[in-house]
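I have placed the structure first, in the form of structure tokens, so that the comments after it can refer back to it.
In this view, the complex is presented without one of its protein chains, the others remaining in place.
Letters A and B mark the chains as written, and numbering starts fresh at 1 in each.
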Amino acid sequence: MQTYLLLTLGLAATMCCSSCSNLGAKPEEKTILARPDMQVDAQPLTSALDDHIYFSKEASSGGRGFGGGGCGCN
Amino acid sequence: MNRTRELKYRRTTEEFVGSFHAMASPCEVLIQSSSESDARKITDLVCGEAARIEMKYSRYRDDNLVSKIHQHQPVRVDTETARLLDFADTAYSLSDKRFDISSGILRKLWSFTESAKVPSRAQLKLLLPYIGWDKISWDGAIISVPEGMEIDFGGFAKEYAVDSALNLVGSSFEHPVLVNFGGDLAANKPPISRDTWSVGVRKVSNSSKTASFKFKSGAIATSGNRYRYIYHKGKKLSHILNPQTGWPVSNAPVSVSVAMNNCLQAGLFSTLASLLGKDAEQFLTDQEVEHWVQR
Partner (left out) sequence: MKYKNIKKAISTASIAALGVTNASDSIIDRMDFNGTLLFYSEPDRVSAVEAIFDSKYYMKNNDVLGLKITVDVLTGASASGAVTTDVDQTFTTPSGNGLYTTRANETPLDDTFKDTRISLSPSWTRRWNSNYKSVIGATISKEYDYLSLSANTMLSYNTDDNNRIYSLGLTFAHDTISPEGDIPIAFGVMQDVGALQPRLGTDDTRITADLLLGITQVIDSKSLFQINYSASASDGYHNDPFKVLSVIGADGRPVIENTTTGLSSAVFENRPDSRLKQSLYFQYKRDMFDSHVLDASYRFMFDDWGVTSHTLDVKYKYRLNDVSYLQPHARIYQQSEADFYMPFIVSGKEPGAGSSSSHASADYRLGEMTGYTIGLEYGRDNVDRPWSIALEYYLQDLGDIKGAFGGINSKAEDVSAVMLRFNMDF
């Protein structure tokens, strides 16, 4: 059931994205978005550490990218 | 090397743009790369090269080669300077003495500021004997500038810096890069994301059209006097001075842009065309070079 729920959510999100064609910025408006700290994963090593810690301390992992794993800590 | 210069970066959708100020001009480097790190390294390289050439050939310093030459003793120069002097020599003879790196002292009489006064014929007459590349001894290795004379690399140092910086980038990187020093620019190869680089030439007056050069690689140099002129007897005088008369060129175009393989020669042709005044277009057409003249 939850699988379907998630897929529906995902599809809805995708369709929402496609329909909102007014989202976005023109090339000359991207000075701020080009800043290193405005990147989606601005601190990749910090993310990697966080993912590893929480992977080994909690029942959940991943989501952001391919987080956690690769160790025998869980 | 360029720690004191402020480097700025921004990213457009297609490229990184590094900018800084050098050679009395705003300078930009457009880098088509996915790596910001590379973009920064390339900008550093370009900025460093601009700073090096500026320092080496500036006439405003008392610690460089130019100041040594101006002590009026024979000076043995390095190979880079020798190549540039050879170029100046060739340009002088091919241009019927119009392109003259010894004409810089005219600025002692001409200053193109608002309050500037036009020098008298008498003043010019006293100065003209100290102008003329043929009075300077240059044998390919040693230069000797007579007392009272000066040489000035300013007529092509910026264009040379564009080419030199681009060569330097090309020896380490393969990214498409466009270097633009205050309107003198060159690109090593076509951009990735589109067919051509596109460079707009700013519209000067309502009568002239806005031009846009599209080019895959090569250089464009522009000489102009958009902001630098004085009024004399109701006439706008160009800052382009004829070294033979010491007087501003009449009917000089507002700007002359020339597209060629490298910035050094493009710059020379745009300067020569400007010096020819009303004949600028004719001259460039006869040279079979791509050009855009605004009047």
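Just so we're on the same page, a residue touches a chain if its C-beta (ideal position, glycine included) is under 8 Å from a C-beta of that chain, and two chains touch if they have at least 3 such contacts.
Model, not experiment: these values are computed from the prediction.
On the side of subunit A, the interface with the absent chain consists of residues 2-3, 6, 9-10, 13-14, 17, 23-25, 27, 29-33, 35-38, 40, 42-46, 48-49, 52-54, 57-66, 69-74, using the contact rule stated above. Listed here are the subunit B residues that touch the chain not shown: 13-14, 33-35, 37-38, 41, 45, 79-80, 83-84, 86-87, 90-91, 94-95, 160, 163-164, 167-168, 170-175, 192-193, 260-262, 264-265, 268-269, 279, 282-283, 286-289.
Note that in this section only the chains that are shown with their structure count from here on.
For the pair subunit A and subunit B, the distance between C-alpha centroids works out to 50 Å.
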